[in-house]
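Input: a single structure, listed below in structure tokens.
A single protein chain has been removed from this complex, and every other one stays in its place.
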Amino acid sequence: MTGLLAVITVSHYLAVGAFFFVTGVLCMATKRNALGVLMGIELVLNGANLNFIAFGSKYLRSESLGLDGQLMALFVIILAAAEAAVALAIALSFYNAHSTIDVDQGDELKG
Amino acid sequence: MATANREQIIELDVRTDELLVNMGPQHPSTHGVLRLVLKTDGEIVTHVEPHIGYLHRCAEKIGENLTPRQWIPYTDRMDYLAAMNMNLGWSLCVEKLLQYELPEKARHLRVIIAELGRIASHLVGMGAYGLDLGTFSPFLYAFREREKILNLFEEACGARLTNSYITPGGATADLPPGWLEKCEAFLDQFEPVIAEYHALLTTNAIFIQRTAGIGVMSAEMAIDYGCTGPVLRGSGVDHDLRRDGEERYTEMYDGYAFEVIVQKDGHYPRDHDYPPVPPEAVLGDCWHRFYVRMLEVVQAIDIIRQGIEFYRSAEGDWGHPIKLNTKLPKGEVYLETECPRGQMGFYLVSDGSAIPWRTRARSSCFCNLSVTEELCRGCLLADVPAIVGSLDIVMGEIDR
Amino acid sequence: MAEFFAQYMPAGVAYTLTALISAALLLGVVGVGALFFIWAERKVAGRIQDRLGPTRTGGKFGWLQSLADGIKLLTKEDIAPADADKTLFRLAPYVSLAPSYAALLALPFADGWVGWEINTAMFFLLAVLGLEVFGVILAGYASGSKWSLFGGMRQAAQVVSYEVPLGMCGVIPVFLCGTMSLTTIGNMQAGWFTNWLIFHDPFTFLVFWVYFTCAVASVNRAPFDLAEAESELVAGFHTEYSGLRWSFFFMAEYNSMLVVSGLAAVAFFGGWNGPVPIFASWKAAGGGWEIVANLAGCINFIMKAVLGVMLMIWVRWTLPRLRIDQVITTCLKYCVPLAAFCFVGALSWQLFDLPSPNDWVPAERAGRAAVREPWARGTTGSTQSSAGTSARLAQGSEVHR
Partner (left out) sequence: MLLGTFDLHTFLFVLFALTACLFAAGVLFSSNIVRMAFHLVLSLGSSAGLFFLAGAEFVGAMQLMIYVGGTLVLLVFGVMLTAQHRFLEMRTNAGEWVLSLVVGGALLMVLLQAAFSVSQWNTPNTERSQLAVDESKAATPIGAALAGVRVDKLQQKDAHLRAGMSGYLMPFVIVSMHLLVVLVGAAYLARPRMAVRNPKGGG
């Protein structure tokens, strides 16, 4: 254990990112609640962000992505916010139409 | 404008399920033990149902087992914030049955005391209204002044809250020596202080936002529901029993110069002395009800000053109470007086014995409260205390 | 401090020790701050209302009153309603307290006296302060009481909308100073009080009041205390709480008040710099003199922050409460446009180099621009952290041309 964590490297960040990604994917797959699915998406995006940050960090690698990593992460965050807004709007109008936010009920092509 | 506002508020982005909320009887702003069952959709109140009866003490039934003078302490406990006015209403009712002629001095004593009671009551109404809207300090400022009135009461009759001072026949005692001077000193000190309340409440921008255009009650509606007192006059109905009442009551105010506090042609009497009506305010809204009370306080000061002069120059006796076991003549009698919260009526049926066969009280707050349901429908949750507070109810009087 | 310890022990231990000491000191600020402010609130409220307030506990001014209150709260039963979501209900007070404590981390008390010298301190502070609302929402939801739920929902709507103008107000000092580091922003306002950002131009003067309004709203104080509106919602989100958990909400509230006032002190009122530069020469002397100067600066800062809190207390005991729609309207109709207007105005003022009161003060500094924009000119000024990048940035702009 001490050997594995002796010095933190990019790989450790990637591992955490991978865990986030998998959790997020599973969330999207298993949740029946529309908001739960949305949370899964946020987790996935956050996992990707962790990778960007790790590759961009000068602490972890001398040959880092540099600023690009952080900027990418920044754009991901912004897009995640935009995505959340749209998804919420969809969830809302879904709720207005069906009086539920169970995505399994949304099996008809009608708003 | 008010209706436009209301429609705007009730447009919903998201329809959520209706929530049934129990406001009271243990709630900070239900003035005692009023219970309101609210149906809310988010912050919007869709239905209000007042439940009363938590303070019912069978006061009227007790009255049928006591002589009129013995029942006086029970009237204290009806509108416990204006006990003097309750005493006065019942005393006048009994005197009407007895055809009792009141000495001149007693008449002016009663006017002074009743109007002091009105000030004391309105001070609570005003302070508690501030509390309903979330400001604490005016409440304590109001109580500071009310304490001085209660001190005066204590000196006159020995009690502060439940006075039992005015009785059929006059009062339990004459005003003690030096009392009038103290009362005048109080008035001189109190009159400039009113500006503080206007600064903290009446003209405060947030206060105006919270009250103007909220809970608008038209004159027709006020009359239909049987509203009385400042609630009625706040809707612009020119009606005050001190001027329009029965002769038995109005003759008490003979010789006094006063105007009914009501907005006529867009103006209140002597309104140049007071903050102007804000443009947002609609006649009949919470702001106007509050403002009417504030102006009545000033008017009461004026009446008391006149009363003190009359009392000083009055000849004769201060009016001794009738004997405890005075036989009441057979018959029935009903008399309404203008109490701080509205018209308080007492009804008495006598079978000729010393104990009334039937006593009933007509409560002003009961009628005033009945408009809650209609006024609160469609308002926001925060408006409910604002509207109920502007009606200035006292549960002791409603439940009796 | 870490360097000092590192002389005697391994670096890892030294840094940990430093971190622990900083954390303990900041915890002291939370604790003592809450005790003091609760006492002050009661005392000030008493005086405002023509009362005395606490008079006996602990001597003449009742200054031990809040300690006594604390002991009383400790001994009270910790109740969780039957309908409550017990775990979340128990956690909510801590969730509320933690961000407000974390915000202290980035707040500098004097030049360099800061728990965590972070480059984006202003941003971090505003972000972390916004998190405090979570505890309130959780408390509202988990209590299983309708009143609490109302309080939590109100708080969420309110805080989310007030983040916007608050952020805009916070951005103005950042732009004027060219850095988000609060230490640097504070140092740039050294000199006479005319160099304070609030006196920089009319727009910064105006925006301070917008900031103050939004800060009051974001820390949930009257007249924006809708989440706990006692006349409507009984006690709002903390209706069902008792004992120590209840008091945690208040520690969080008072601490947040201190943080937003401290932020205002740094961003608008010169931070640890007094109105008159008395300690400037001491600071330059270094060594023990510098520590004395910093201590004076720290006292100065705390006095400014406390003044802000007192202003909030004063406002609370004077004004009625707004309604929820009016709160949101105040934010969207007044605060946001005003902040945006001031943003443009303040930046234009800086851009066109319009006069500022500081120009008329006989000071050793050449002019306000030299003080404000060391990075754009490639001079390091009193900043350390942004110096390197600034030089490169200056170079970059030349390359661009």
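We just call them A, B and C in the order they show up, numbering each chain from 1.
The definition used in the following text is that a contact is a pair of C-beta atoms (placed from the backbone, for glycine too) under 8 Å apart; a residue touches a chain by one contact, two chains touch by 3 or more.
Computed from a predicted structure; not experimentally measured.
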{"item": "Absent-chain interface as seen on chain A, which is shown", "value": "2, 5-27, 29-33, 35-36, 38-40, 42-43, 46, 49-50, 53-54, 56-63, 66-67, 69-71, 73-75, 77-82, 84-86, 88-93, 95-97, 100-102"}
{"item": "Sites on chain C contacted by the missing partner chain, in the whole complex", "value": "10, 12-13, 15-16, 19, 85, 87-88, 91, 118-120, 123-124, 126-128, 130-131, 133-134, 137-138, 141-142, 149, 152-153, 156-157, 159-160, 163, 167, 178-180, 375, 384-390, 392-393, 395-397, 399-400"}
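Following the convention adopted for this analysis, only the chains that are shown with their structure count from here on.
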{"item": "Distance from chain B to chain A - Cα centre to Cα centre, in angstrom", "value": "63"}
{"item": "Rounded Å distance, chain A centre to chain C centre (Cα mean)", "value": "31"}
{"item": "Contacts with two or more other chains, residues of chain C listed in rising order", "value": "none"}
{"item": "In chain A, residues with contacts to at least two other chains", "value": "none"}
{"item": "Parts of chain B lying in touch with chain C, wherever the complex brings them together", "value": "9, 19, 21, 27-29, 42-43, 130-137, 140-141, 144, 200-201, 204, 206-207, 209-210, 380-385"}
{"item": "List of chain C residues in touch with chain B within their complex", "value": "45, 48-51, 146-147, 150, 153-154, 222-223, 225-226, 229-234, 317-326"}
